[in-house]
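Worksheet: one structure, shown below.
What you see is the complex with one protein chain gone and the rest in place.
Right, chain A next:
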Amino acid sequence: SEPYTSARALALFEKYVDADDSTAIGPVGLENLCADANIPMEGAMPLILAWQLGAKEMGRFTKDEWVEGTSNLKISSLSSLLSALSDLNNLLIFSKSPVKSNPKIDPYDRTTYLSYAKDTKSAFHKLYLFCFNLAKPEQSRNIDMETSAALWSVILSPKYPIMQEVLEYIGEKDGVYKATNKDLWTMMLEFCETVDPNLQGYESEEAWPTLLDEFVAWKKARSP
């Protein structure tokens, strides 16, 4: 495909820019962009894109974010964008082995990718924390439970089977848990990392948020 140029990157931005706001790509533009590039909307890739571009808001990229982000990754075509996102998706969400890189034929600049590949756990933590701040309204300390459940189902469920059960529990207790604060967000990842689907690794004496204590009690009651 064609090599990176800033002009091509800018042209892409102009193609998907919001009809009412020339400074940013909005939700509609993003949807079109993903459709054209074959990026599935329901997976983690849109979040990875936001992360890579350092987006401040959900579903919106400013011109500055776009220009700086694409220039770092040397991306100016939809196909190179797709490979960059699916590389990270495979590496971090589906825990596949890193792709072999050859700077001469790589579709985009894989320097950042390779640094993530060295420590995928820490890279995943960065992505995970980014998602909380992205989804959190500026004035609020929390994100609502519906949004956080949606995010968990995309980011954590593929990696950690127990997450699916936690989501099932939250769904069953509809309305009991109203919001996710930063502590719960952080501890949810910690929980997924330390507790396996048979609840090995869970100690009730530890400082788990009550939602997780209650989930464990629910799960134990359910499967004797």
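The rule is simple: a residue touches a chain if its C-beta (ideal position, glycine included) is under 8 Å from a C-beta of that chain, and two chains touch if they have at least 3 such contacts; residues count from 1.
Note that in this section contacts and distances are computed from a predicted model.
The complex includes a chain that is not drawn, and of the options "Cullin-1", "Replication factor C subunit 1", "Trafficking protein particle complex subunit" or "cyclin-dependent kinase" the UniProt name matching it is "Cullin-1".
Annotation: of A:134, A:184 or A:216, A:184 touches the absent chain (contact as defined above). Annotation for chain A: contacts to the undisplayed chain at residues 141-142, 181-184, 186-187, 190, 205-207, 209-210, 213-214.
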